[in-house]
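As structure tokens, the structure follows; a few thoughts come after it.
One protein chain is absent from this view; the other protein chains keep their places.
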């Protein structure tokens, strides 16, 4: 079993806000992340695929096909977008790093051409990141 | 003469858009950076102060006072903000990295307690950055 | 289950020395790390908390509260300090990266406000680091 | 149980090519990685050793002995070499990152002086890496 | 005057060898960099353009056009190639980092659509890099 990782970078903006809470509660929970116009990040995404090495190719997965899948399913939909308003797969989801990582997992799950999705690691800043393994 | 650099990081969102141009022109010039809801970055700011070493302290400038000045004059005003709508010193300025670096220079210029402002370096992403030296 | 990581940096000095061994033995085991005046590092600390996402907030843990806890329990006690002489929670412990990581775990364990402590990762240099998971 | 990591860097070249396939098949599978003269990378290798802390030394393993082992068994044999033609332990192996990581594991396995080999992580670029845990 | 930098990464192999010298002299000068099969690097290229800000766009140069130029004139010709055998603009040039940086400058010089080429910075490894400013 090998673990193959592909890293991609994209820029997006978001606002942390729960519609079912009051303005005061939102401010208490999210602080400056609740500022109304939103703010943004250069997100760094690492997708890990686990599998056995194909004896013909020496690959678990052609990393280019993994890159293309991540771009098609994730980066092309979120890069230079506002996560609260412009991203279908984030509709109705509070765009915390946690929820965003789970949503990215769901975008990729079942579509990996070879091996299986093992982990999604999402850096919001150089100091904060989240990992999700589908369970 | 020594060159002392302090690095700070902040997260903001922006939209590249020139009000005096048509929607089509804005799209042609700025591409996805013109998306209406904006997008964001983890900006990395490096401020360079040049000066001679004080023989008593061994400092050109107390780096803590430089840090405090950058936070007071820049970071506290732009972190978790939308540059187009919420930042006084960016009012009426298209928030390209170039214009933002010049505006940051203007925020700091004349306020350095010791030595003089030499350069403002602003990274928008790990692949794109701009430097301004005040002339 | 999500894994949320917070990264903090601090600077400290230490000397590797076992009081119960002779000078010669200490020199043989620790080499230049046994130099009497000590030396120092910019330590990079990554603390990982594992937990489920709260459906109201979208957080496993408010990363700011995790940051505050790490600063209170660890950084404020070790930053700009000598680990052998000035840090209560390192008293009587040889400050190898291994022992230091375990001691940091013990400082944080049982105090995480939401989710549970999963891992402490401690970088001594860009080439050497240690991870501890509490067992 | 602690996990101790040592990072080393080396530069090598390789060509992805399966002798048992036709030129066309090799081109289809490997694309530009099949270019006949090969290309190269600054590989980053992280070797993780797991073990308990020795109460006398405070070490799982003397990191210098781990470094020396990695240099002797891996770096000295691959640095500034072409993996297809000049490296004994890669003979007959297609030098994908996957196969290379496994071969490095085999070079180190059974030779760790203290603790046991837990993981080999190999970065081909800043965007692509592979991890192998021996099973 | 602003200085705008674009960073690109590519992987290539090379061999340091001067055809007009003997094998022994080549070995004395270049050491392991003279190994016959060559070796490789993940080169990091930073291209700096200097110019004034266009008041309409807020740009010195559209960074996408700079990126496209670097890819067309440099990356597409050297990525996954052997610099000694496969790159027209390196023909007859010993591919040291110094010579390679000058050759990249010559590839770009006179083709910058806006502003002027100020500097080419080329990293061979994380520890070695070269800068050329055209004079």
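By letter and in written order, the chains are A, B, C, D and E; residue numbering begins at 1 in each of them.
The working rule: a contact is a pair of C-beta atoms (placed from the backbone, for glycine too) under 8 Å apart; a residue touches a chain by one contact, two chains touch by 3 or more.
All of these numbers come straight from a predicted model, not from anything done at the bench.
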Exercise. Where does the absent chain touch, in terms of which shown chains it meets?
Worked result: B, C, E
For this session: Quickly run down the residues of chain C that touch the omitted chain.
Result: 9, 11-14, 32-33, 35, 37-42, 79-82, 85-86, 125-126
Problem set entry | chain B residues that touch the omitted chain in the full complex | 1-8, 53, 56-60, 62-64
Seminar exercise, completed: Where chain E meets the chain that is not shown, the residues are 16, 18, 21, 29, 31, 93-99, 101-102, 126-133, 135
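As a convention for this text, only the chains that are shown with their structure count from here on.
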Problem set entry | Greatest separation from chain C - chain, by CA centre | E
Seminar exercise, completed: Chain-centre distance (mean CA atoms) for chain B and chain C, in whole Å, is 34
Exercise. Centre to centre, by mean C-alpha position, how many angstrom separate chain B and chain D?
Worked result: 41
Problem set entry | Rounded Å distance between chain C and chain D, as computed from the means of their C-alpha atoms | 29
Problem set entry | Residue list for chain E, restricted to those that touch at least two other chains | none
Exercise. Given which chains touch which, is the overall layout a line, a ring, a star, complete, or other?
Worked result: other
Exercise. What pairs of chains are touching here?
Worked result: A-B, A-C, A-D, B-E, C-D, D-E
